[in-house]
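Let me begin by handing over the structure; questions about it come next.
The complex is shown incomplete by one protein chain, all other protein chains being positioned as in the whole.
Let's turn to subunit A:
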Amino acid sequence: MSNQVFQFPPYYHKEPFFTIQPILNTRKKQFQMWQDLILQYCRYYKIYELDINESIKSNSVLFNNEKINRKLSREALKSIIDDIIENGFAEWVDKEKEKEKEKDKDNNNNNRVLIMWRKPDEWASLIYKWVADCGLLNTVLTVWEIQNGDDSKKQEFHQLNTTILMKSLKVLEKQSKCQTFSQDENVGVKFFSI
């Protein structure tokens, strides 16, 4: 992982990919390609949050191809992110504040977006399977243990973003497979056998 670099797909090196297409069908295809690229890139580097302004200002390689002298504009990236959110693979980090800001009609402050290159449902399945396989059903685990414990080092959800992890646990709660509770600043979770 330390020496390897993400391999960009061939279309990343094609100039019109960085211009939002005016025709609906073409734009749909383009957004699909950008979504695939962003999700794959974030999955590869285990990135869970993107800051739109920061990415544009720092000329993140994901949105700026220097070889062909093309980069995504902030407006273009915003519309692509909106599309990814609509498809359920992303969420605004300041979602609750967003409602207040919408009242103020100030849309430029939506910067940070949560990238869910794997949806909470899938994380939930992985976590529950791991818990079951380790014989940890009907025991109490802390959220920290799931994220950072020695037992989960080899699991894909090791060092998983807290927000996404909590979403996953909510999914399991709805399925009556676990119960979360808080004590001071610690969050614990008990998993049940079905």
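Assume a contact is a pair of C-beta atoms (placed from the backbone, for glycine too) under 8 Å apart; a residue touches a chain by one contact, two chains touch by 3 or more; residues count from 1.
Keep in mind that, in the parts below, contacts and distances are computed from a predicted model.
According to its UniProt record, the chain left out of view corresponds to "Vacuolar-sorting protein SNF8" among "Trafficking protein particle complex subunit", "Vacuolar-sorting protein SNF8", "2-oxoisovalerate dehydrogenase subunit beta, mitochondrial" or "Probable electron transfer flavoprotein subunit alpha".
Touch with the chain omitted from the figure is made, among A:F18, A:W117 or A:F191, by A:F18. Listed by residue number, the positions of subunit A touching the unshown chain are 9-11, 14-19, 21-23, 25-26, 28-30, 33, 69-71.
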